[in-house]
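The block underneath contains the structure these notes are about, expressed in structure tokens.
One protein chain omitted, others in place.
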Amino acid sequence: MKPSLRPKFLVFLGILVWSLVIAGSAAAQQPLTIAIPTDPDSFDPHRSVAAATGEIAFNIYEGLVKAGPDGSIQPALSSQWDISDDGLTYTFQLRHAYFHDGSRVTSSDVVFSLNRLRDPDISQRAGEYGVIESVTGLDGAVTIQLQRPHGPFLASLAEVAAAVIPEDAENLAQEPVGTGPYTFVEWRPNQEVRLQRFEDHWADVSPHFSVVSFAIVPDDNAAILSLKSGQIDIIPRLDPSLAHQVLDDRSLQVIPGPMNLVQLMALNNQRPPFDDVRVRQALAKAVDREELIVGAAWGHGTALYSGLSPAMEVYYRVGLEAVHNRDLDAARELLRQAGQERLEFTLDLPAPYQIHVQTGEILAQQLAAIGVRVHLNIIEWGTWLERVYNQRDYEATIVGLAGRLDPHSVLIRYQSDSSRNFFNFNNETYDQLIDDAMQATEDDRVELYQQAQEILAHEAAGIFIMDPEQLAVMRSGLQGWYNYPVYVIDAASLYE
Amino acid sequence: MKRSWNLWLGGFIILSMVVLVVVGFVYVPHDPLHIQVVQRLQNPSPVHWLGTDHMGRDMFSRIMVGGRVSLAVGGTAALIGLVVGVLLGALAGLRSGWWDQVLMRVADGLYAFPPFLLAILAVTLWDPSGMTAVIAITIGTVPAFMRLARNNVLSLREAPYVEAARALGAKETRVLFQHILPNMMRPLLVQASVSFAGAVLAEASLSYLGVGVQPPTPSWGRMLREAQGFAGLAPWVVLVPGAAIAWTVLGFNVLGDGLQKR
Partner (left out) sequence: MRYVITKSGALLAAVWFTATLTFFALQVLPGDPAVLILGTEGDPAMLESLREQLGLSLPLGQRYWLWLVSVLQLDFGVSIRYSRPVSQLMASALPVTLFLAALAVTTALALAVPLGVYTSVGRANPMRAAIGLLTHLGMAMPSFWLGMLLIQWIAVERGWFPAGGFFRPSAAGWGMALRSLLLPALTLAIPRAAILTRMVRASMKQVLAEDYIRTARSKGVSRTRTYFLHALRNAGLNISTVAAIQMTQLLVGTIIVEQVFSLPGMGRLLLAAVLQRDLPLVQGLVVVGAAMIVSFHYVFDLLLGWLDPRIRFE
């Protein structure tokens, strides 16, 4: 052998040995594989905005508090907290906890994180935390001063965005360092994100699975096939229209729960004829939600009559189904009064969401019964976001709006000057209710939000359809799965 | 007898599909658009000859109506591809030099541009409709005709009888239309038949990716896309549209074969 070849040969040998070692160790660990539809965007909690990131980051990062499976606020890095009587001062006691890089969590890390979170030059979510007046670090505690009382504040601290990061962190986007039960190992776009158990987590019980892999599988059908043939263990959110493929399979279990998603036919309230409340009400009276739930979600959904899902237990206003009972004659009469007997409109449907497309197809047929002609227009998601959501250039569309821990962020969408009010809904009483609720005590908030839901139903701000069930499908034998009312996946609670 | 066997079979297959589609304009057993959720995914029966889909719509009627899209898109794309491709290819072959270079590089560029990328662009720039699919597919069929025409022109123009015609003072266009084109008619017809088949396949692929015709209009590719999740539960919803596509494509391929052998 020529001498010059030797280094290459050694490198080759090294790679060979290395790959064998990797292969060997991978076989020994048996990672828990969870299918998710899209890649995360960035692991910097203050810059990330994609829902897909939150799902994974929930396991890596923690804030002072975190969401529980029932939507409650649970202690995280803070073991207990006090809220002053005027609702302006929050004091959090810090726990003895460590970051993934081994350093201790101090109050100055928390101050740094919260200041970074509300810095508009860095943070995407700065606007939502604008109510913070100041953050002060004490010995083993942190005090947050608000500008004015803000009911949803504690819930907003449970968001993944409010994560606590080490003060000296760099390149978080690709190498996240948090305090959560899992540490980040690697992210291969279009393939997987791999996490490993964090042995120094503050919790007494450490997670059962030492390695968790989030496999990126964009197509639900492909995910089901992989689940059945054993390459993945869990599909956290199965499209309900595909549920029939897994329901009778004994090697799999399906755990249903409300998704806290409001699926609705949004109507552009400013564009004629939908600026006429009678036209909106007529459509509301013509809809057969049961058929839509059976047809588009294979029966896995809960009918909605206003803008909040029953998953928001306390705040949900019960009994609104009677506001617009299905009554085709009444619907025709309303259209006649509005002079819209020959109503025609275009319904934009976002292509990647089968459930919305199918809902639209069935809905079009239902509305034909009162003489309304619906033109279906399936558009790509990017086009939908730009034209329908951001420019509000549409007549009607079907979409699902994801809920949060607090009803505020869901209901504020219908406030007339909200930048997310793509319905162009405009109602003064409603605006006032939402403003009042922000400053009110907890009991009053419940009452105010219930009134707000009544307005949405009566005014038919949109045609509320259903909250599809969240169907978590996994191989039988896995236990400890929780369906959260927010968009996260809790890998730490799983065991077998 | 033997030589026309393919021609007859191909013709028969195409005819059977065309008859099915044409009858669909006058009569369909059920409304292909009518959704009946309770009737979904029924087995083939005397009422629904090919069963029903996931929305309870009659599969046989949908196949009849869906065929319009496939045949129209395929036919238009192949025809335009033929005319444009031959003109450009002949130009490249006759002019050589710069023209040849530029045109053939454009053809290569078109080859390199994935048709579905074109389709997505087209759908977003224009209204999503069958038209956009036609445009994308047509652009995809042109390069093949261009290359074929160019290579044929290149070898034919040095054929003795073409040299002779030119020596007698015939003009380039006259040489092209009188001497060269007739002699490459057969390979072009074969290519047209193959392109038709290819266009039907391409339309199905685009519809499968969701950038073809829009609902409620059924198309075979779209039917497959929608049926994908039900392959295990109701195999026919996947088998039937695929078989319809394969049958049509088979017809044109066999016809092309027959043309070649004649």
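Points worth noting:
Note that the chains are named A and B in the order they appear, and that numbering of residues resets to 1 at the start of each chain.
Criterion: contacts are C-beta pairs under 8 Å (C-beta built on N, C-alpha and C of every residue); 3 or more make two chains touch, one makes a residue touch a chain.
The shown structure was predicted, so the numbers you read here are calculated from the model rather than taken from an experiment.
Between the chain not shown and the residues A:A173, A:V277 or A:A330, the one that touches is A:A173. When the whole complex is considered, the residue among A:A243, A:I378 or A:V399 that touches the unshown chain is A:V399. Touching the chain that is not shown, out of A:A141, A:L225 or A:I255: A:L225 (per the contact rule at the top). Checked against the full complex, the candidates A:L77, A:I144 or A:V217 give a single residue touching the omitted chain, namely A:V217. Taking the complete complex into account, residues 19, 22-23, 26, 39, 41-42, 47, 49-51, 120-121, 124, 127, 173-174, 188-191, 215-219, 222, 225-226, 228-229, 231, 380-383, 385-387, 389-390, 399, 401-402, 418-420 of subunit A touch the chain not shown.
The omitted chain makes contact with subunit B at the following residues, 96-97, 100-102, 105-106, 108-109, 111-117, 120-121, 124-125, 144, 151, 154-155, 158, 197, 201, 204-205, 208-209, 221, 224, 228, 231-232, 235, 238, 242, 245-247, 249-250, 253-254.
The rule is simple: only the chains that are shown with their structure count from here on.
Centroid to centroid, with C-alpha atoms defining each point, subunit A and subunit B lie 43 Å apart. Against subunit A, in their complex, subunit B makes its touches with residues 34-35, 37, 54-55, 120, 123-124, 128, 210, 214-216, 228-230, 232-233.
Residues 220-221, 224, 241-242, 244-245, 291, 294-295, 351, 357-358, 361-362, 364-365, 376-380, 382-383 of subunit A are the ones that touch subunit B when the two sit in their complex.
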